[in-house]
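Only one structure is covered here, and it is reproduced in the block below.
Left out: one protein chain. Kept in place: all the others.
We just call them A and B in the order they show up, numbering each chain from 1.
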Amino acid sequence: MTPPTLQSSLRRGLPAVLVGLALLVGTVTCSGRDGHDHVRILNASYDTTRQFYREINAAFAEEWREATGQTVTIRMSHAGSGSQARAVIDGLRADVVTLALAADIDAIARHARLLPEDWQERLPHGSAPYSSTLAFLVREGNPKGIHTWEDLAREGVEVITPNPKTSGAARWNYLAIWGGVLRSELGPDFAAMLQDPVHAEAVAAAQERAREVTARVYRNVPVLDAGARGSTNTFIQRGMGDVLINWENEILLGGHELDQAGVEIVTPPVSILAEPPVAMLDAVVDQRGTREVAGAYLDFLYSRTGQEIAARNYFRPVTPEILEEYSGRFPDLELFTVEEVFGGWTEANRLHFQEGASFDQIYAP
Amino acid sequence: MADTTNLSRAGAVPAHGDSPLVRRTLIAVALGFLGLFLILPLVLIFSQALAEGVRVYFDAIREPDSLAAIRLTLVTAAIVVPVNTVFGVAAAWAIAKFEFKGKSFLITIIDMPFAISPVVVGLIFVLMFGATGWLGPHLAEYGIHLLFTPAAIVIVTLFGTMPFVARELIPLMQAQGTQEEQSALTLGASGWQTFYHITLPNVKWGLLYGVILCNARAMGEFGSVYVVSGRIRGETNTMPLHVEVLYNDYMITAAFAVASLLALLALVTLAAKSIVEWKIARDMRLASAAAGEAPAPDGESAP
Partner (left out) sequence: MNSLPRLRQHSVLPGFGLTMGFTLLYMGFVLLIPLAGLLFAAGQMSLGEFWEKGIADRRVLAAYRLSFGASLLGAAINGVFGFIVAWVLVRYTFPGKRLVDAIVDLPFALPTAVSGIALTTLYARTGWVGRWFEVFGVQISYTWIGVVVALTLIGLPFVVRTVQPALEDLESEVEEAAAALGATRFQTFTKVIFPSLLPAVLTGFALSFARALGEYGSVIFIAGNMPGKTEIAPLLVVIRLEQYDYNGAIAISVVMLVSAFLLLLTINGLQWWSRRHEG
């Protein structure tokens, strides 16, 4: 009952559409090798590394071409560190991940098995080629007089920080507040005291105080953005809040633009040493045939050029000579590590960030 | 969803007894409302885009990531619009030209993408095609990865823009009835010929408008694409996503530059709509005039 012409034209048309779709699917899902002389890799990174990796990518592409004659294109995807880990677990085909938190890469290893669980042992310095810390950004003239972590807990101070559930920076922020309070309660030897049963009573009191202060700080938080970038926007563009806690590198990089925006930097006397790790996703690079270039890319971060680019972008390089060379760029402050104060990230996540842990108890919207 | 093709837009009906004061007040209120919500944002987009001069504007658009975003958006629309046009025509034919049970329910179902939140659409496709989803692992065995690729963007856009052509055509084809087609068939035209020579010319302007609207939506889709894209710059970043990325990167001028292209697209869409409406009104006038002079010219145009 159907005229043959209509049917056949549809028969001709539909397969064409389907073939088109299949071609599209094909081109985007096949390997990272576009031929012998061109290779493509994807770096899934966190929010505040855009400028840094733009420079790294350009420098690495040039070095790789000189070494192998091959052109390499490095694609970037940026979002909150936790969001990125979730995307990779859901199938974002990143060759390398350069995230804010080791725990996020652990999650990838555990849930998606794209890399071995001991990935952190594979590169020097626990796979962290650069480090940073946290600092404050306040309104011009620092009208609220914010200098220490405790100041954030004062009544009437609006604090802008991202959501620890999705943002790596936010977890560093949280631990920096907590650790900062422990430091001021227990004094300069606080890391040692935390381990020492002799001081158990003082430690317990300090922990209680840290919890109370942290809770008060988060009561001062009007908005939890998903990533550090969103928080910076909230603070600068939307003009919300009295103080923004953010990556030192992001704040220092903003430099003169920040002056224009009518904000200024405050460095707390003590802060946390944040070590954003990098890793190659074995399952992805093996399938796409990009292991060699992805490995070289990560090694490049430790090279002299890579370390200098890091320093120029206000990441603290791990190579001592280069850190020395650029030391004038970084404010001098006392840094504590997650290991010494919180017993490592696994423990910190268990106590503070997993469902129902201290953050959930503290922050009830 | 609202029948946007208003066939008759006759001159103003005389205002019965509205005093000049009432009239002026109402016009002022209406224009003020539209100005505040439509005109000012539009003006703002272009003034922000050009705030740092024409050079900066074109540099922002020529930047490789912007160009890649424009390309991806065009490719997506080039796939989505024809597919949904075929669907729209087929659905309109089945629904408008035949009677069957559950018709209004079917129309409600076709409308679903209008009312479903785009992020829900995105979530569904993450659940389906994600590496831990229902289909994802099976497809991965064949080396097919859909989520966070342009293919995922195409699929969610197909979902979101599905109803546009169908919704434009259904009322139009219903209004036109089936008499002309029946005459053509009686005169020995094949089904395809009837469709091509009778139905299509009758609905061509409505079809065109549906296609234009579908295209505008395909290029502007945000929420669902946001969820499934992975925002890989130069690869899975569409124009609307690129606007967001630039905006969050404090590159306000560049964000508005890319946004201004999309705003231009919207203006072209509106202009095309006005032309189409005018054409439809003209065709209707001509048709009624012809019907008035020479009754029942049925079948004349059939080959």
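We take it that a contact is a pair of C-beta atoms (placed from the backbone, for glycine too) under 8 Å apart; a residue touches a chain by one contact, two chains touch by 3 or more.
Since the model is a prediction, treat every value here as computed from it, not as a measurement.
The chain not displayed here makes contact, within the full complex, with A, B. Across the entire complex, the residue among B:Leu31, B:Leu67, B:Leu187 or B:Ala289 in touch with the chain not shown is B:Leu31.
For chain B, the residues touching the chain absent from view are 1-4, 6, 8-18, 23, 26-27, 29-31, 33-34, 36-42, 44-45, 48, 86-87, 89-91, 93-95, 97-100, 104, 106-128, 134, 155, 158-159, 162, 178, 181-182, 185, 191, 194-195, 213, 216, 219-223, 226-227, 239-241, 243-244, 247, 252, 255-256, 259, 262-263, 265-267, 269-271, 273-274.
Within the entire complex, the positions of chain A that touch the omitted partner chain are 1-3, 6-7, 10, 79-80, 82-83, 86, 89, 107, 163, 165-166, 222-226, 234, 237-240, 364-365.
By definition in this document, only the chains that are shown with their structure count from here on.
If you average the Cα atoms of chain A and of chain B, the two centres end up 39 Å apart. The part of chain B that touches chain A in the complex is made up of residues 75, 79, 82-83, 86, 126, 129-133, 136, 140, 143-151, 154, 190-193, 195, 230-235, 245, 248-250. For chain A in complex with chain B, the residues that touch the partner chain are 2-6, 9-10, 13-14, 17, 20-21, 24-25, 28-30, 42, 44, 50, 73, 75-79, 87, 89-93, 111-112, 229-230, 233, 236-237, 257, 287.
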